[in-house]
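With one protein chain withheld, the remaining protein chains of the complex are depicted in position.
For chain A:
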Amino acid sequence: MSDFSLFSGGIAGTAALAAGIVMALYMARAPIQNVILEACQAIAGGLRFASRTLVSVRTRLVQRNREVLLSAGREAAARMVEREYERFADKVHRDLGDYPTLHQELAGHATRLDEDYAKSASNPPAPPGWADAVEAVAAVPDKAEPVLRQVLESIHGSFKKAGEEANKAYREDCRMRHKHLHDMAPSWRESVRLLGQVKTRVETLNERAAVVDESMRKFEEIHEDTDQAAMALQSSALVQFFIAGLVLLVATGGAVVNFHLIARPMSEMVGGNTYIGSFKTADIAALVIILVELSMGLFLMECLRITSLFPVIASLADKVRTRLAIVSFTLLLSLASVEAGLAYMRELLLQDELATAAVLRGEVAQEASFLWITTAAQMGMGFILPFALTFIAIPLETFIHSMRAVLGWGASGVLMTMAFTLRILARTFDEGGKVFAQLYDVAIFAPLWAEKRFLDVRKEMKASPGAREMLEETEARLSGQKAA
């Protein structure tokens, strides 16, 4: 019985407490809802501000990226145009440099042709002068006279003889003409060959000129800062970044092979069991040699003006630059020779270790006949790899230059994502505040309902007319009728 009363007392107490809390919440409804809404709006405002700031930073970054990209593109395009002009100049110099000689040769051929043509002109033999005499004799009426007949026969014989001689002379003349014409043939052929050569050269120059025009067009496009140029440069930088990265990965593989070639024999020089930190000194020494080789390769490429990573080297005088290139190459050659020696030593050490292991196992060490192949291959690799790694400078330069643009896009993307996230959060806080305010009303729905009911009733009471109003209305109507 006492338990029941306690239980019932507990329920009543809890109900009273709940009612008290609800009433307290009801009374504090307006300020608490204000606090919730204001706090949420303040946070949302802060987030929106942060988002706007990030968007603004991103805009500046994108702008800066574009400027840097266009600037780099302008520089590259200018270099390309310059190079194309150099190539064009070289081409003109090579192909058209001997044009005066060619022209002279052609003119000589033309003169010879002209002369031969002139010589090949036809000269018909002049008719004999006594033809008129023959006509006079032929006009004599009595042709049967023996003297006349004898004269005519004599004339006929002379004619015949003269005709034969003229024919012979004409044939000789024709032969000479043919000979001249025959002599013209080589000149014709040579002229045609020379003209064909000129045509080929001019066509090549036209093609080269088209390339120069294209380079110039790109340069102008970049110079005008067009969106199309920026887009093209962006995609170009991205492609270059990945290609250069791939080549660098391959080169890293080469460097690792190189490292393993010399790390083992290095222990003969610096000791096999000494450490710097947690790394073997021999490994570090091998790594240092490879890094020095890479540096020499970079300097060599820089001095040869193949890359332009160090402005200091690029700005050196040509003489100093050439000397520096010779020094770099000499050092590289020395290091490559050292590597070849180390690779040879590696093979010797390996054989020695194998022989020792065989002795310890109680076996007799056997020497394979094909060992010279691996030895030669290792030495060759030891000598060639440093030079091959020299070319790493080219993809490295491309990688570094394109990395600036790629990092810019990455940062821009991160900023954009952050701004978007902050915007979403701001919206969430905005709506969340309203939802919390509504949930607050749900918790105190009972007093709110009661309040609403109370207000409705009062409104109804205000709307329905009372007895006093009815009396006053009737009184006014009656007094109106009386007055009428």
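Following the convention adopted for this analysis, contacts are C-beta pairs under 8 Å (C-beta built on N, C-alpha and C of every residue); 3 or more make two chains touch, one makes a residue touch a chain; residues count from 1.
Just so it is clear, contacts and distances are computed from a predicted model.
**Student:** What protein name does the UniProt record of the undisplayed chain give, "ATP-binding cassette domain-containing protein", "Cation/acetate symporter", "Amino acid ABC transporter permease" or "VWA domain-containing protein"?
**Tutor:** "VWA domain-containing protein"
**Student:** Consider the whole complex, including the chain that is not shown, and state which of A:A89, A:I276 or A:I306 touches that chain.
**Tutor:** A:I276
**Student:** For the chain not shown, which residue from A:E115, A:E268 or A:D441 touches it across the whole complex?
**Tutor:** Final answer for the missing-chain contact: A:E268.
**Student:** Any idea which of A:I21, A:A357 or A:A443 touches the chain not displayed?
**Tutor:** A:A357
**Student:** Contact with the hidden chain only, please: which chain A residues?
**Tutor:** That gives, for chain A, the contact residues 264, 267-268, 271-276, 348-349, 352-353, 355-357, 359-362.
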